[in-house]
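With one protein chain withheld, the remaining protein chains of the complex are depicted in position.
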């Protein structure tokens, strides 16, 4: 059985999009994790703020790491995100994924995204994963 | 009053993330649009398939273009996406955004994502936007 | 193998809450269905309009019937609903459930809710079900 850190290192080595996002792993435990990244110019949308897909992708990577850390390969099935406050270039943001439930087949997680400088959340993400029978 | 195409051209010129995704606009009308993109290696996750954030970002751009095409600046508030089938490198995908409702303040859209080679959807996205009083 | 109608009749006989809602089944096919009900006084909330839970329950029953009609017992895992227009007492409403995808384990459905007198939707529902290995 691999440790949560080993599993996430294995995932990150091939996760080219999380690499592009510049994700840093601050913490990883079974069922939870904490990530950090910085909003760059190529992440902005036509309003001059971070594209909704950036915040989503950040939270979805957190979901992926938290849910796969148990050792079973898990894929996200259904996710939702509420965008609360806009982000701009250079904002440093943190994602915290927490497991709300853990059954054999289905897992539910929430991910809170906030600026490193302010505990108020900028986005709230909820994700449901399907746990396959494949092992990392 | 600008045309939907003018508005989307203005948005795209500053939408650096949609540019990075390589979005092509196949069609744009008031309240709807159709986009195309190709999955590239830097868009993959640790499972070797397209990161969920890529499909989401693609659908969210479609939501942004469709909802802003009326002329009022609109921002997505709440969105959800069901991931149905995995995508791999080189897959060409299409997003079709349709307006389900249109009130003064709140708009609801669905976006279907499917491969150019197969009408079966790979992801289903639902988005709610808040229409500001600012005009493009 | 039981027909979709047989399965839904079996479900309805024990579905006391759908009975309380006063659901009428207008149509049932493999993977889809169409239901009707009327908003009653005991379904209203503190704003004097139909409680959000009424529209949700109506759509969720439609999801249940459509997804179980294949013969495998299926339970809803994750659902979302956008409330677009308020409903009042005596409104006659219709729910149409459509299957967007059908895999072995996971099914995705959308349900549109509208008044019998107006094709504009009042609510848009998306649901994900998990198909168990139990058969009706």
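Just so it is clear, A, B and C label the chains in written order, and each chain counts residues from 1 on its own.
Heads up, the rule we're going with is that contacts are C-beta pairs under 8 Å (C-beta built on N, C-alpha and C of every residue); 3 or more make two chains touch, one makes a residue touch a chain.
Treat the numbers as computed from the prediction; the structure is a model and nothing was measured.
Listed residues B:18, B:110 or B:128: the one in touch with the omitted chain is B:128.
When the omitted chain is restored, the residue from B:14, B:29 or B:105 that touches it is B:105. For chain C, the residues touching the chain absent from view are 10-20, 41-48, 51-54, 56-58, 60-61, 64, 68, 73, 75-83, 86.
Seen across the whole complex, the unshown chain contacts chain A at 80, 82, 84-85, 100-101, 103, 106, 108, 110, 112, 120-121, 124, 126, 128.
Touch with the hidden chain on the side of chain B covers residues 77-78, 80, 105-106, 128, 130.
The definition used in the following text is that only the chains that are shown with their structure count from here on.
The centroid of the Cα atoms in chain A and the matching centroid in chain C are 32 Å apart.
Taking each chain's centre as the mean of its C-alpha atoms, chain A lies 21 Å from chain B.
Touching two or more other chains at once are residues 80, 82 of chain B.
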